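With one protein chain withheld, the remaining protein chains of the complex are depicted in position.
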Amino acid sequence: MDGHPNLREERPAYNPEIVAFCCNWCSYAGADLAGTTRLQYPTNVKIIRVMCSGRVDPAFVLKAFSLGADGVIIAGCHPSDCHYINGNEKTAIRGDFLSEFIEDAGIESQRFRVEWIAGSEGHKFADVVKQMVTELEALGPISEESAQ
Amino acid sequence: MMAKKEVVGAVLVVGGGPAGMQAALDLAESGYKVYVLETTPSIGGTMAQLDKTFPTNDCSMCILSPKLVATGRHENITLITNAELKKVEGEVGRFSVTVTKHQRFINEDKCTCCGICAEHCPIEGANSFERDLAPAKAIYVPFPQAVPLVYTIDKGLCIGCGICEKFCEANAIEYDMDSEIDETMEVGAIVLAPGYQVFDASKKSAYGHGVYANVVSNIEFERMLSASGPTEGHVIRPSDGDVPKSIAFIQCVGSRDAQTPNSYCSSYCCMAALKQAVIAKEHLPGLETTMFFMDTRAFGKEFEEYLQRAESEYGVRVFRNNRISGVQQNKETHDLSLSFIDAADISEETFDMVVLSAGAEPPEMSHKLAEILKIKTNKFGFCETDELSPVDSSLPGIFVCGAFSGPKDIPDSIAQASGAAGKVAALLSDQRGKLVTKKEYPEEMDLSNQEPRLGVFVCHCGINIGSVVNVPEVMEYASKLPGVVYAETNTYTCSQDTQKKIKEMIKEHNLNRVVVASCTPRTHEPLFQNTVREAGLNKYLFEMANIRDQCSWVHRLEPEAATEKAKDLVRMAVAKASRLEALQQPKIPVTPAALVIGGGLSGMTSALEIAKAGYEVHLIEKGKELGGHLRTIHSTLAGVDPRRTLAILRKEVLHNENITVHLGNTVEDVKGYIGNFESTLKDGEKIEHGAIVVATGAIEYEPTEYLYGKHPKVIRQTALGDMLSSGKFDAKSIVTIQCVGSRNDEHPNCSRICCSTAMTNALSIKKDYPDTEVYVLFRDIRTYGFSEENYNEAARLGVKFLRYDPSTPPKVQADGDDIEIHVDEQFIEQRIVLKPDYLVLNAAVHPNPDNKALAQLLKVPLNKEGFFLEAHMKLRPVDFPTDGIYLCGLAHSPRLIDESISQALAAAARVNTVLSKSSIEAEGVVSVVDEDKCSGCGTCVEVCPFSALRKNSDGVSEVIVAACKGCGCCGATCPEGAITMTHYTDQQLIAMARAALEEG
Partner (left out) sequence: MTDKHQPPHGVKVQADVSKERKPKIVGFLCNWCSYAGADLCGVSRFQYPANIRLVRVMCSARVSPHLVLDLFEAGADGVLIGGCHLNDCHYMTGNFHTEKRVGLMKRLLREAGIEEARLRLEWISASEGEKFSKVVTEFTEEIRRLGTSRVLTDDMMKVRAASADNASETFRLKALIGKEFNLLNKGNAYGDKLDPEKLGRIIDTAVVDEFERALILELAGIRPMSVKQLGMVMDVPTDRILKHIVLLRQNSKIAMEHSEGFTPVYRTVATGDER
C-alpha cells in the first residue's frame, strides 16, 4: 500500500481522505442534518460513529494517519452540551495533546481538527468538511516518513 | 351507577411538549400505559423552536431530540398527534376519553419522510414553525427532527392537485381518508400539559410588530438565531437583509401590562431575552445589544450570574425601570427609534432592530379544555392549582403541569411534570403493570465458533439514494466483500415486507450478522435491531451504513463519487460487522425501598408519595422533629396556613406503614449503585434500598450587615412573620431591605423567594394595620408569575417601593434606640431618610453547610455556591448524573413552597421509575475492565461522570454495569489499555478506519 488513497482518473489531482470520528448525539446528528437539508460537500470524508467524542483514543488518530489518512477530525458536542456530562472536556484536553504531538511528528497541524458541532449545525459540518478538503488539497499528500 | 369501579392502569397526557413528554416517560417507566395527545403533527412543543437554552446556552434541539425519540419509541406510550380532546366522561380511576384525530392524509406506516412530496408541492403558505421567515409547503413536516417523523397535508392549504401522490414512491399518500376520526380510550387519570402560547406582539400596536419589518418577536428572533432556522443562524434585518449593528430588546410585551388582560409576569422572558442578546453578540461580534427591563427577573438557579456575565463579559447594556411606550420607524432606512429612561433623564436612541419579548398566555385550547373537563381556570385562563398541591387541578384524577398552570421555564415545567407523574403513580398504584406490554422474542441462536456470515441489504430509499448512488453496483460490490454471503437491494429496506424478507434471509442463509446500508442509525437502528432479534439474532449483531443522510443527499451532484463513497461506507460497516459480538444486557435486581434524606416539606412530601405508590421508605432527619423550614413560615402568598398543612403532613408521614422515620439520625456511609444501595446510619443501622432522594434543605442567612444583631430594631423577615402571626406586631412604620446576603460577590445568585415573602408580609401588615407605613428598598422586584398580582396589590395599598443601586446600598445608623436609613433612590434620584420602628432584612437562602459532606458520600456534584447540582439544568432538574439518586427542594436551589412540593413529587416519580421494576436491564454497550491488565491507577474512576467505576477489594477497577452509560471515556483514558468498550472496541473502530482508507 502506498499510503495514498484511490486516485481516480477523472480527478487528476490529489484527493485527500479524511476520517471523522463523530459523537452519536451531536456531531453525527449534525452530519445527518446536513443531509436532511441537502447541503452539498465533498465525498472525501468517512464518518466513524462513536457514542462520545471522549471515546476517541489518541491512538486511533495516530493509527488513522499511519493507515494513510490525510486528515482526521474528532467532532463532539459543544462544551457543556455533552450527553455524558463532560466527555467532550476530555476530548478537548486530548485534542490539545494530539495537536502538539502530531506537529512534533512532522504532520501539519491543519491535518487534525477537533470541532464542536451541534445537532442543529448541519451547515457547520458541511463547512468544516469543505474547508478541510480545501486546506488539505493545498497541502498535498502527507510525507511518507511522518505518516509512520 | 356501576357495581364496582375498576381502576384503569392507563393515563392520558394532554400535550407533547417537554412537560408532557416527561410525565409520559416517567409514567411509562413506572408501569403504566400512556396516551400522549398532541394537537400539532409532532411532539416537542415550543422548545423545538428554540435555538439555545439559558443559563447554559445548551443547544435546545440537541437535548430535546433524544427525548423526542425516547418518547416516540417507548413501548408503553402511544402518541396521538394532530388530534384534540373531544369528550371526557367518568371520574377518577376510570375516565372514558374521546379524542378527534385530524387526518394527515398520509399513511403513517408507509411514509419514510424522504421529503420528495414537499419538494414538488406547488403550494406555499404560512409557516407556523418558522413564523414569517420562510414559507411552508402544503405537505410538510414541522421540523427535521419531528416525532413521529411523517409528513402531514395541511388541508387548509392543499389544493388537491395530486402531485405529491405521483411522486411518493412509498404510496403513503391517501387523499380518501376521512378528514377526522374519533377514538375512545379508558384511562385512570389525566395529566394536562398543553403548554402556553406566545402573546401576539402585534396587539401592542405602538411597537409596530407586523408593520415595521425590523420589529420581530422573541420567537421569530429565536428562529433567526437557530443554525437550522430559515436564515441558518444569521442575524439579519428583515427589511433589507443587512447585518444589524444594534438591537434593542423590549421586555414585558403582553405581560405585567394592565393594558392587556395579562397583568401577571411571564417569568422566563427576562432570561430568554438576555440569552438572545448574548447569543446574538456571539454571532455578531461588535453588535450592540440594549435591553429595556422593568426589573431584571433573573431569579432562578445561577441566573443572576448569567445576567452579570451578560453585562460585564458580553457588554450587554441593561436599563431597568423602563417600560418602553412605543417604537417609531424611519420610513427611508427602516431604522427604529425609541425613548427610554436613563437615570433621571429621558433619552432617545435609534436601533437597527427591535426584539419584543412577548409573554406567555394560556394555550388556545384552555377554554375548551376547561369546558370538557369541568376544571377551574384562574381569571387569566390558566389552570387553577393550590399552592400546597401544585399539580392537582380542581377535579380529582386530573393533574396539571408545565406552563398551563402558570408561566414558567423548562426545568420548573419538567419538575412539575414528574411531580404530576408521581401523583398519578400513587393514585393508580394497584394497577401498576397491568396494561403495559412486554415484547417476547425468540431465544437467541448460539453463534459461538461460527465464522461471520453477513447479509447486506442496500436500500434505494425510493429515489433518495437510488437516484444518486448506483445501488445495484454497491450491492454487487458488497456481495464480494469478505464474510458476506448474501446481498440484495430494496426499494425501502424499512418497509414491513422487507423486514419479513430480512428475517427469511437470515434463516435461509444462516446469516449471523446483518448490515443495512440506508439512512441513519439515529432513527432506524432500533427498528432493524428489532427485526434481527425477531429472527433469533442478538441485537448487537447489526450494523448500519449511512448512505443517504451522509452520502446521496450531500453528494447529489457527484453520482460517481457518491457511489464510490457508498461502497467505502458499506466496506467500513462490513469490517465492523464481522467483528461484532453478541452482547448481553444483564438484569440487575432492585430493592424496592427508598432512602429520603431530610425531613422538611420536600423530604416528607417525597417520602409520602413514594410510600403511597407502594414502596418502603426510610426518612432520615438530622433534627429531633420533622418539618424543616416550614415550621417557621406563618403565611404564604395564597394565604394558606402552612402550620396546619405541616401538621397534616407530619401525621400522614408518621402513620404511613411504608415509612420508617429515623429522627436525630444521619447517613454515615453509602455503598452500591442504582437498585442496590446499602446505607449505614449514625446509629449503626444498615438499610438496603434501591434509590435515594436528597432533600436536605437550606439555611437562612444570618446577616452581618445593616446592624443586624447589634440593634434590637433590626430583624429578619422570619421574625417579622412571627410577630405578625402572634399578634405582637406594633409599629407605625417598617422598612424592608431586599437582597441581604444575595446577589453580592460572595453569593452572586438571587434567593428567589424574598420578593414574594416581602409582599406577603407587606400585604398582611396593610390589611391588619392599614396605617402602618411600609417601605421596601429593592434592587429589582422579582415577583414572577402570578405573585406579580401581590406586588400590584401592595403598591395599590400604599406600600412604597424605593429602588437602590448595589454600588450605593442603604446606610443604616443607630441613633440610641432609633435607627435611621439613608437610601439613594434610583428613579427619582434623591436621597431619602427613613426612621422606621423596625428595619426588616430579607435575608438570603444559603446552601446547607452539610451539603459538602453528603456530596462526597454520595459522589454527586455541588455547584460553586454549594447547592447540589443536577444532571442537566433544563431537562433533568431532579436527577443526579448518577442513576438512582435524586434531589428536590432547597437542596437544589431557593424556591417557593409550591415549587418545592412539585420537585419533591418529581423526585418521588423518578424514584418510582426505578423501584417499579423488579430488575433493571443494563445497557449492552458498556465498558469492561480486564483485571489482569489493570494497574489500579484509578484514572478511569476519576473520569467517569456517572460513578460507574470503582475499585474492588483487589485494588483494581471494576465497572458497575447498572450505572454505565457506555460513553467510553474510561476506555480512551486508561493508560494500560485495560478497558474495552463493547460494541465500539478498539479493534472494531480501527477496522473501520482501515476500511475507510483502503483502496476502493
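Structure notes:
When the chains are written out, they are named A and B in that same order, and each has its own residue count from 1.
Heads up, the rule we're going with is that contacts are C-beta pairs under 8 Å (C-beta built on N, C-alpha and C of every residue); 3 or more make two chains touch, one makes a residue touch a chain.
What you see is a predicted model, and the numbers here were worked out from it, not measured in a lab.
Across B:V7, B:V69, B:V92 or B:I123, the single residue that touches the chain missing here is B:I123. The omitted chain makes contact with just one of the residues B:E558, B:E652, B:E678 or B:E865: B:E558.
When the whole complex is considered, the residue among A:C26, A:L39 or A:V56 that touches the unshown chain is A:L39. Of B:V7, B:V92, B:I236 or B:L797, it is B:I236 that touches the chain left out of the display.
Checked against the hidden chain, the listed residues B:V69, B:I163, B:I341 or B:A855 yield one contact partner: B:I163. Chain B residues in contact with the hidden partner, per the touch definition given at the top, are 120, 122-124, 133-135, 159-163, 165, 175-176, 213, 230-232, 234, 236, 238-245, 555-558. Mapped onto chain A, the footprint of the missing chain covers residues 37-42, 130.
Methods note: only the chains that are shown with their structure count from here on.
Note for the complex: chain A touches chain B at residues 1, 5-6, 8, 10, 17, 19, 21, 24-26, 28-29, 31-43, 46-52, 54-60, 63-64, 67-69, 77-78, 80-81, 83-87, 90, 94, 118-124, 126. The part of chain B that touches chain A in the complex is made up of residues 51, 56-63, 65-66, 115, 144-145, 226-228, 232-233, 520-522, 546, 548-551, 553-558, 560-562, 564-565, 568-569, 572, 871, 881, 925, 943, 945-946, 965-969, 971-973, 981, 984, 986, 989-990, 992-994, 996-997, 999-1000.
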